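Structure provided below as C-alpha cells; questions to follow.
The complex appears here without one of its protein chains, the remainder shown in place.
Chain naming follows the written order as A and B, and within any one chain the residues start at number 1.
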Amino acid sequence: MTTKARYERPLIKKLESNMPNKFGMRTEFEPFTHIDGVSVASLMADYGSPVFVLSEQKIRNKFKAARQAFETRYPKVQFAWSYKTNYLSAVCNVFHQEGSWAEVVSGFEYDKAIRHGVDGSNIIFNGPDKTQEDLRKAITNNSLIHIDHLDELYMIQEIARETRQKPKVAIRVNMDTGIYPMWDRFGFNFENGQAWDALNKIMFSGLLDLVGLHTHIGTFMLSPNAYAIAASKLANLAQRIQQKYGHEVKYIDMGGGFSSLNTLKGAYLPGTDTNPSIDDFAEAITSALINSDYHPKSPPLLILETGRALIDEAGYLLGSVIANKRLSDGRRATILDVGVNLLFTSFWYDHKITPAQEFTSYTEDTVIYGPLCMNIDMVRENISLPLLNKGDKIVIHHVGAYNMTQWMQFITLRPNVVMIDMDGKPHLIRKNESIDSIENLEEIPPHLSHFEL
Amino acid sequence: MKTNKQKLTIAVTGLNAIDSPGPGVAVIRGLLEAKSFDCRIIGLAYESLEPGIYMHDLIEKTYHIPYPSAGIEALYNRLMQIHEKEKLDVVIPNFDAELYSFIKLSDKLKAQGIHSFLPTIEQFEARQKINLPEFGKKYDIHVPRSKAIYTTNEIYSLEQDYNWPLVIKGKYYDASLAYNMDQAKTAFNKISAKWGLPIIVQEFIHGTEYNVTGLGDGFGNTIAAVPMRKQYITDKGKAWGGITITDENALDLTSHFLKSTKWRGAFELELMKNKTGEYFLLEINPRIPAWIYLAVGVGQNIPEALTSLAMGWPTEAFKHYEAGKMFIRFAWDMIVDLSEFQQISTYGEL
Partner (left out) sequence: MKIRNNIAVSDNGFVFNPASGESFTVNQVGLDILNMLRKGEKQEAIVQELSKKYQADTVMIERDLLDFEAMVKQYHLHQNED
C-alpha cells in the first residue's frame, strides 16, 4: 500500500500588487510539536482539548534570570509573586520555592497565600478593597499593608488603637512617569502632595510603623525609563521622611508591570523583537535608586512584584480546529475550541498561534474565532496562517499570565491545567470543571423545582 | 580606501522605485560606480512588483524577504538562506520600518560575515518623531513643537498653543497637513489605523525646506554632507527635482548634529528655514534618502563610503561637492515577461 500525502485544504489566492509571496508573509516556519520534550499530541490525548500547559522549567529559569538581573546590580532584592497573575497553587508554590514572597490584592488571595504556607510577614497586601476583617488578620499576622486611600489609613489607625498593635504599613504612590495612561486611581499622588500628606499623617500618629514605599506605575510597560523616574520619586519621598523624622523606610517596592514578549494589538513589530528585557528594567530601577540622593545607613530592600513577565512565556494553550468557513465578504474564518472565555488576553494581544503539525508554505489571511455563541469571541482579527484542517491542533503561545485567573465560566466549562515538571513529566494541577462543580453551588427554591412542558 | 579592488557582494533593499520611491535603485547606481571596489548586487524585496527586481543590468538576483512584522527571527532565517547561496559581504537596508530589525541583527549578521553600517539602537530611538522634542533639547537643535497624543480629544487642548494648520504624523510613516479640527480628526483616524498610536501633532513651520544627506562615522566626524533644495514636489511630498546648494547654516547644523550625536551611518535631515532665517530640524531619517544619486553625481558617493565603513576600511571624508547641480527624476516603463513575475511570485527569487 502506498502512503497517502498529507492533505491540505485547496487554496487559490489572487496575486495583488501589495501582496507578497509565501516568503513575504510567512511568520511560522516550523510546527510547534513539543513542550519541554512532551508531545503536544500526547498532552491533548491525555488531558483533552483545549488544555492549558505550564512549563515549570521555563518559570524557574525566567525567575532565576530576573533575580540575577537585579541582584547583580543591587545588594538587597526581594521578589513577591503577584497572585492575581496566576494563583494556581502549584504555580504559587514554584515561586515560593524559589524564594518569592506573596503579593495579594484581596482577602481571597490573602487566605490562599496563608494556606500555601506563606508566613504572614512575607505577605504584601495591596489593593483598594481590604475589609476590616482582612486588615485585622493582616495586622495580627504582621503582614505588610500597602495603604491605597485615606479611608483605609483611618481604618488601620482605628484597629491599631483598639488592639494596641503597631501595623507595618507602606503607602502606594501614583505619579507622572511620562507614560500614558497615567495610573492615578490607586494610591496617593506624588505631584500634588497627597503622598507626602499621607506620610506625614502616618508619622504624626505614631500608631503605625512606616516600613516602605510602594508604587505600581502601569501594566505592560514598554519604557524602562518610566521606572527610573518612579524609583527616583520614591527615593525622594524616602529622603524627605529621613530628613524630617530621622526615620528610614526598610524597603522600596517598585510593583510590577514589566512587559512580557506578547505583541500588543496595533503594534507594528512583534513583541519578541521590541519589548524591553528584565535586564533593561533592572538597569533603569537600580541605577535610579543608587544615583538618588537617598543615602540611609543601610540601603533599603528593593521589592519587585513582577507577575506577567515571569510567567507569560511559560504558559501555552493547546486547542483544536472545530471548523473552517468562508465569511460573506470572502474572508476565511477558522473556529477553534479556544475562545475569549479562556484567553482573556486576546482582547489586548495579538497572540502568536502555531500549528502543531506539518504544514506547507501556503498561508491564508484568516479570522480566528472561538467556540462561544457570542459575537465578540474573536481570538485574532487577522492572521496569516498556514492552512488548517478540521481537527488540526494549534498552540497559542505566551498565555501564562492572567488567563488562568481572568478566565470566564461562560457558556462552557474551564479545561484542565497541566504543569510539566523539571523532568518532563506532566502533572494535572487543576482539574477541568464539570457541570457539578458549577451546579453544586446553586440552590433551587422549592417552588421552582418542578415544571411541565 | 583600498588600492587593489576587491569584489563585494552587496544586498540592498528598497527596490520600489515608484512614485514615492525607495532609495534602493539609486543606492545601487552609486555602488556600481564605486571606484574603490567592484561589486555584484543582490536585491531584497518585499513585493513582487518592486521595479528594481526587473532591472537586471543593476541587480544580479533578487530575493523576497519577510515583512518586519514577521519578526527578527524570520528575517534572520531568510537572510541566512540567501547568504548560503550568495555569500553576502554587506547589507544596506533602506526602509525606516525595517531598520529596527536590521540594527538588532547587525552583530549576528556580522558574525556570519555580513557587514552593515547602521545607527546604534539608541540613536535610532532618539530620533523617532515621538522623541524629537527631547532630542532637540539635548543637542541644542531647534525643532518644531510637537506632542504625542492618544485620543482625538487631545487635539482640542493643543489648539490653544499651536496655530493651524497642524501637521499630523504617524509613529513611523505618513504625515498630513490639517487646517481645521475635522481634517485633524480624519488624519488622526486614518494614520492611527495604519500605524497605531500615538499620533504626533506638530506645529507647522512656514518657510523653505532644505534637505541634507550625509554620512557619519560614529565618532562625530562628517564623512559626507550634501544639502539640497527641492524644486519640484509631488502630491506625495516627494522631491521630483532638486538642486545642490551651498548653505553654510545647513552644513553647520549637520556637523553639529554629527558631532553631538556621534551619528553612525547614513541619514537625511529635513530642515525648514523660517522667515527670520532660523533653521528648524523637522525630521531625521536614519538612512539614505531616495535622492542619493544627486550626492553621488556631485562628488560624494555616499553608498560607496558607507560600504567602505561597513567593511571597516579606512574611509576619508568628502571635502567638496558641486553646488548648482540638479536632479530631475523621471518614470520609465520596462517591458517585463509574465514568466519573470511568475518566477518571483511563486519562488520568491528572480
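Convention: a residue touches a chain if its C-beta (ideal position, glycine included) is under 8 Å from a C-beta of that chain, and two chains touch if they have at least 3 such contacts.
What you are looking at is a predicted structure, and each value in this text was computed from that prediction instead of being measured.
A.B. asks: Touched by the hidden chain, which of the shown chains?
C.D. replies: Answer for the hidden chain's contacts among shown chains: A, B.
A.B. asks: Give the residue, chosen from A:Lys14, A:Arg164, A:Arg185 or A:His447, that touches the chain omitted from the document.
C.D. replies: A:Lys14
A.B. asks: One chain isn't shown here. Among A:Ala5, A:Cys373 or A:Ile435, which residue touches it?
C.D. replies: Result: among the candidates, A:Ala5 touches the missing chain.
A.B. asks: Identify the residues of subunit A touching the omitted chain, counting contacts across the whole complex.
C.D. replies: 4-15, 21, 324, 326, 330, 360, 362, 387, 389-390
A.B. asks: If you put the missing chain back, which residues of subunit B would it touch?
C.D. replies: So the residues of subunit B touching the unseen chain are 338, 341-342, 345-347.
Here, only the chains that are shown with their structure count from here on.
A.B. asks: Report the inter-chain centroid distance for subunit A and subunit B in whole angstrom, where each centroid is the mean of the CA atoms.
C.D. replies: Roughly 39 Å, centre to centre.
A.B. asks: Quick check: in the complex, which residue numbers of subunit A touch subunit B?
C.D. replies: 15, 17-27, 29, 180-181, 266-270, 272-274
A.B. asks: Per the contact definition, I'd like the list of subunit B residues that touch subunit A in the complex.
C.D. replies: 46-49, 63-74, 77-78, 97, 100-101, 104, 148, 150, 171-172, 195-198, 344-348
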